[in-house]
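Missing here is one protein chain; the remaining ones are kept as they sit in the complex.
Let's turn to chain A:
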Amino acid sequence: MEDELIIGNKKITNRLFIGTGKFPDDSLIPDVIKKSGAQVVTVAVRRVDFGKTKEDMTNYIPDNCILMPNTSGARNADEAVRIARLARAMGAGNWIKIEVISDNKYLLPDNIETIKATEVLAKEGFVVLPYVSPDLMVAKRLRDVGAAAVMPLGAPIGTNRGLKTKELVQIMIDEIDLPIIVDAGIGRPHEACEAMEMGASAVLVNTAIATAGDPVFMAEAFSNAVKAGRMAYISGIGAVKKYAEASSPLTGFLNL
């Protein structure tokens, strides 16, 4: 069965997105991408050396991947917009993950500034994927100003705590007619699987893979988990019943 995710006119068949920070060695990235089959890879613009030295991480990203630069380091909408423009001017394509963080303790996103940046960049023709704290109203605003997808966090970045925001993410999935991609917080494959079972369009994983004992093997584990969750979602998960269905019903005599 064809099961494609379309964002910004690009067809995506693998719903595991990968982040590139925190690896012990960037040279692991090609293997991580290969084993996971990831097609979308995010890269912090602040880490890219536009002088194109040998230490530039983008050298390790295969050409057939969709490069999704992110605005990590931006503390307000204005900074995010400038980073996005720089990334595009440097030839990184027109996808951009908006990350606006002005809280260095928990690294929680600033939803309000994120909406502002999304509006500006969507107008300039970027495919904008904003990273947010899950909030239905914020997601609606993002949709209205032209976001291509919304990326709510499962738990604060890097915590590996899993889907702590499950209820709120589910509401976004149910109510917003845009791909909802769970980003941040996912620490173990079963949590990625759970997000996909809930109907998330994709998940983005970085810390859990990059800091694993064997990042390449872990990438494969995540890839399998994401596939399993997606398959379960498409097949239609049986309803969870809160009561047992008795084999000899008490109301059978009514011939309902």
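Brief remarks follow.
What we mean here is this: a residue touches a chain if its C-beta (ideal position, glycine included) is under 8 Å from a C-beta of that chain, and two chains touch if they have at least 3 such contacts; residues count from 1.
Keep in mind that, in the parts below, contacts and distances are computed from a predicted model.
One chain of the assembly is not displayed; among "Amino acid ABC transporter permease", "Alpha-ketoacid dehydrogenase subunit beta", "2-iminoacetate synthase ThiH" or "Benzoyl-CoA 2,3-dioxygenase component B", its UniProt protein name is "2-iminoacetate synthase ThiH".
Touching the missing chain, out of A:3, A:103 or A:175, is residue A:103.
In the complete complex, the hidden chain is touched by one of A:134, A:158 or A:179, namely A:158. Of the candidate positions A:8, A:21 or A:93, contact with the hidden chain is made by A:21. Within the set A:14, A:118, A:165 or A:207, the residue that contacts the chain not displayed is A:207. In the full complex, chain A contacts the hidden chain through residues 21-26, 45-49, 51, 53-55, 73-75, 79, 82-83, 86, 101-105, 107, 158-160, 207, 210-211.
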